[in-house]
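Yeah, one chain of the complex is gone here, protein chain that is, but the others are all in their spots.
Should a chain be cited, it is by its letter among A and B, assigned in written order, with residues numbered from 1 in that chain.
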Amino acid sequence: EVMEQTTKVLATPVARKLAKDLNIDISIVKGTGPAGRVLKEDIYRRKEELNK
Amino acid sequence: MKDYDIVVLGGGPGGYVAAIKAAQMGAKTALVEKGEIGGVCLNWGCIPTKTLLKSGKMYEDILNSKEFGIDIEDISRVTINWTKMLQRKDKVVKQLTGGVKALLKGNGVDVYSGLGEVLDSHTIKVKDTTLRTKNLIIATGASPFIPDIKGIKESIESGIVITSKELLEQKELPKKLVILGGGVISTEFAILFNTLGVEVSIIQRSHRILGSLDKDIREGMAKLMMKKGINILFNSNVLAVNGNTVTIENNGIEKTLEGDKILISVGSTPNVNGLQHIGLKIDKNGIVTNEKMETNIKGIYAIGDVNGKYNLAHVASAEGIVAVENIMGKESSINYKKVPSCIYGFPEVGTAGLTEEEAREQGYDVITSSFPVAANGKALAEGESEGFIKIVADKQYGEVLGVHILAAHATDMIAEAVTTMELEGTVHELAKAIHPHPTLSEIVMEAAHGAIDKPIHIFK
Partner (left out) sequence: MKDYDIVVLGGGPGGYVAAIKAAQMGAKTALVEKGEIGGVCLNWGCIPTKTLLKSGKMYEDILNSKEFGIDIEDISRVTINWTKMLQRKDKVVKQLTGGVKALLKGNGVDVYSGLGEVLDSHTIKVKDTTLRTKNLIIATGASPFIPDIKGIKESIESGIVITSKELLEQKELPKKLVILGGGVISTEFAILFNTLGVEVSIIQRSHRILGSLDKDIREGMAKLMMKKGINILFNSNVLAVNGNTVTIENNGIEKTLEGDKILISVGSTPNVNGLQHIGLKIDKNGIVTNEKMETNIKGIYAIGDVNGKYNLAHVASAEGIVAVENIMGKESSINYKKVPSCIYGFPEVGTAGLTEEEAREQGYDVITSSFPVAANGKALAEGESEGFIKIVADKQYGEVLGVHILAAHATDMIAEAVTTMELEGTVHELAKAIHPHPTLSEIVMEAAHGAIDKPIHIFK
């Protein structure tokens, strides 16, 4: 499991599943949705950053 | 002797949904029902009442239709045909229960008619047949609680004091109806019969009706009911029933009320008769279960009204699915925090999640935002502008903790709140989501704007 969280991460269900599949720690992804919610776009962006 | 993976005891919305789900998931499944498939909900509860409420609404609309540009030459010639209303109700019920029977059959559920006797956790007897099962789901429901009041027995015997089931079977519409109790069912019956021209009184022990609801909603609803001419007697203890007369103590003063019929609706007791001997843990609410619907006995699950958690059909069905999924090895649990609850009337109530009081008690840093239906264009277009919405949210992220709606279409509208909460949504998404114009749902968006900053369509 990817998510060992101390603070709550607001994320959409799709973002969570995507993060899990791409092995990305969602708790350190910057969310661009309302109230800082992590959207699927944010996961894709994070993936690209990691690939660089 | 027949062998099953799952036997379901009771064919209400808890039991029949569980049985269908079980069969869909590949379990060899039996359903035992002593009365009517569909249980209270389809036969004497949810569906019959909504069928009659629709007729009531139509009647009310007809009486008001002049304002909407429809001329009826002599309005006194518009009359209620109670017999016909009940016939339509019966037809709808038959259609739905027939549908459920077909679904059970189509999915391959064996249905046994008759009282199911639980011999032990793996053995159920129905008439001359014995069923062996790996798992048992108890879904026997609940029955109206009959309080111990002086003279009540005699009045029940003479058919004056009745429960909701009998009230829906009356040959004639009563002229005066006295209702003991101020819960959801009482409220729905009060509004229904009031609309049909019956003189209705509600006798309520405490200082409020609909005690479990958010304060603003329950007070708003009570006010609207009284405005409609429903007589609500708060702080009233019933001292005795004598024929068709109820004697109460109202704020220290003794009074009597008369009704052709007296409806008892003061709660319910779980149907656990014949279940105690197998060692099931049962408390005053019903069979004790955890969030997987497991009882204290391995392989026995209890769902619906018999566990006494929520007396709601959709909870019974959801619990049924959870029980079956757990049996079939799919981890599943129920989350009661987001359960919606509705009152059908004119207007309606739809509510889900925490009330303001509950949210504060649970230590949240609460923000609330209300928005009146009267500021909504569609409501004015429809001529139904009573009520309001109230959103309860957590300050930190704006997470929606509860949504409470008093409005004409509240029961249709609450689904948005339920799904939002399922998605841990915040007021920011509710405000940002483009709600269609003109719809009542715009009040959700407006209230959400109000929780963040300011709504557009009221000045504050």
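Convention: contacts are C-beta pairs under 8 Å (C-beta built on N, C-alpha and C of every residue); 3 or more make two chains touch, one makes a residue touch a chain.
Remember, predicted model here, so these are calculated numbers, not experimental data.
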Residue among B:Trp82, B:Phe234 or B:Tyr397 that touches the chain left out of view: B:Trp82
Absent-chain contact - pick from B:Leu275, B:Ala313, B:Ile327 or B:Val392: B:Ala313
For chain A, the residues touching the chain missing from this view: 12-15, 17-18, 39-40
Contact set of chain B toward the excluded chain (per top definition): 13, 17, 20-21, 24, 41-42, 46-47, 50-51, 54-55, 58-59, 61-62, 65-74, 77-88, 92, 95-96, 99, 102-103, 106-107, 312-315, 317-318, 321, 338-342, 350, 375, 377-378, 380-383, 409, 411-416, 418-423, 425, 429-430, 432-442, 444, 453-454, 456-459
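Definition applied: only the chains that are shown with their structure count from here on.
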Gap in Å, rounded to a whole number, between the CA centres of chain B and chain A: 39
